[in-house]
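Here it is, the structure, as structure tokens.
Take a look at chain A:
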Amino acid sequence: MTPTLHILLAICLAPALALVLLLIPSRARSLREALAVVAATANLGLVATTFGQQSRIELPWLGTSFDLSLRVYHTASFVTTAAAGFGLLVTLYSLPFMRKHSAHGAHYALMLLSLGMANGAVFSNNLLLLLFFWEGLLGTTYGMIAIGHAGAFKTATKALIISGITDLCLMLGIALVWAQAHTLTMTNLRLPLEGMAPAAFVLLMIGAISKGGSMPFHSWIPDAAVDAPTPFMAFLPASIEKLLGIYLLSRLALDLFELTPQSWLSTLMMVVGSVTILLAVLMALIQKDYKRLLSFHAVSQVGYMILGIGTAVPIGIVGGLFHMINHAMYKSCLFLTGGAVERQAGSTDLASLGGIGRKMPITFACFIVAAASISGVPPFNGFFSKELVYDGALERGTIFYLVAVAGSFLTAASFLKLGHAAFLGPRDKKNDGVREAPGAMLFPMLVIAGFCIFFGVNNAFPIDQLIVPMLPEHLIAEARSAGTHFSGWPSNPTLVAMTAAALLGALINHGFGVKLYGSGLHAADHIHDSPGLRWVYDRAERRWFDPYELFMRGSAYFAQAANKIDRANDWLVVGLGRLAQFASRGVRAAHTGNTSAYIVWSLIAATFIVIYLGQ
Partner candidate 1 sequence: MSGELITLYVTAIVLVAVTGLYYLLVTTSLIRAVIGLELVTKSITLGLILAGRLTGKVGLGQALAITLIVVEVVVLVVAVGLILLAHRHTNKVDTRDLRSIKG
Partner candidate 2 sequence: MNDAIVEIAMLVTFVLMALWAVLATKLLRAVVALAATSVLVTLLLFRLDSPLAAVFELSVCAGLVSAIFLGAITLTQPENEAEVAVSAKERIRRYWYLPPLLLLLGVALLQVALPDVPTTAAAADDVRKVLWTSRHLDLLGQITVLVAGAFGVIVLFKEARKNER
């Protein structure tokens, strides 16, 4: 199969099959499901086989200045394979979950479309083509959230508006890049950071991190967690969007722009990363709903990746990228467990759950593995990527490192609270009937949990084989010359000690909270009620700090002002007509009908003419 056909199939096969799936009548549900699984596996197969190939395709697309240029290379293959993998697993997972759902076909079709779009975005070598696929995801996200339940379209619109705004910033960024370099082919773009470039970098960064779901563009994810179907949460916000967002961020930092540790942009990225880590995890701590808690963690983990790449130091970057793939794994696994709990126990509200660990042992086991990975407990993958990020952050500034560690401490605390409240503790009578989730749902959880363990214990494979080749040569050479080795046990023992201390602290805090309030659910209330945070938390719950609400209120004021200008303009135009009417009344009044008056007018005018002629 020629490389061109290979890559085109990778992009177009999934969407084509999605359209076919839509044509199948809704009665034949099993046929649809089968087609979905086949399509997902085919997609995985196609993408996986692109590993190791290096090729570029130029097709005429939009006039002379923009051609459909696609590029197959290591990073693209790695990211798309990961995405395809998660796609397949979530498809399997949603077979039982979505069987009874009304928009059954639409869910699978949109999922396959999203896969196609994601492949397209990653393989494209032209920024405009990337934007084409990037914004395509806008429509599919809107669709998948909107089919959640009748009122879900509000959240869907919110998601669409937020990503729409940031995608437009991305478009503006691309426009500035075009203005600076007059080409959009990514391979030959290498912009120094002067003139328009910093503005372009910031705008492109906004596009990337908003897709990744970091602050301040995060506020649709917690709402979607409640409204959208769980497979969507496991599929897009948890894995695909993180992969795409951080992929683009890494391409920006590494290839398109010459980002150096000294430039203010890298500090900006680090600040954004650390702020996201801290605020999101604080919010996660106080959540009372299983999926909302997980969604806030999704937002906070992205902070680590942005911090990692923001350090612009090889070790930090490798840490960020490694964290990207690790997070995709354990976050989707956690959401899957959440889905299982929701399907089996009927609700995700922690107050009504409790003690179902014994009833759903496998789910509980997967939960433990995933929770441990996210908290950065040593043998699992989360620990290693976080250590690398800590190392990079420490190198650039201790404040970032401290925030990162505090983030881990709070993450661990919140997951202890979640695990205790949901799975351990006294079981309510109504949960007695709870049985273990069906096999099709358990299998993806187990696979991902397995990978978490594998990537943790044998981290040399992912780092050396997958992540390091993503870096440009000069960074690799710099790292090798400095003798740092990324894989294996972290070199800096103090970091490890600090992490262990943070985890122990979380455990003690949880024990203290449980003893204080008697149940796992309220284990973190003492933090919730502490004087300073109390006021902030109340406001946050009422969406005061939600940038989306602020923006909407601002736009309402702007609309009022614009409307006033419009009405004033209209009044002016109509006013001219009224002025003419008024003048006409004046002129008509002058015609009194008195003949001698008319004669007098004529005589006066005659004298003027005669005098004028006289000169």
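Candidate selection criterion: all candidates are chains of the complex that A comes from, given by their letters.
Please note the rule applied: a residue touches a chain if its C-beta (ideal position, glycine included) is under 8 Å from a C-beta of that chain, and two chains touch if they have at least 3 such contacts; residues count from 1.
Given the structure is predicted, the values throughout are model-derived calculations rather than measurements.
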| field | Candidate from this complex that touches chain A, chosen among 1 or 2 | value | 1
| message | Per the contact definition, I'd like the list of chain A residues that touch candidate 1 in the complex. | response | 588-589, 591-596, 599-600, 603
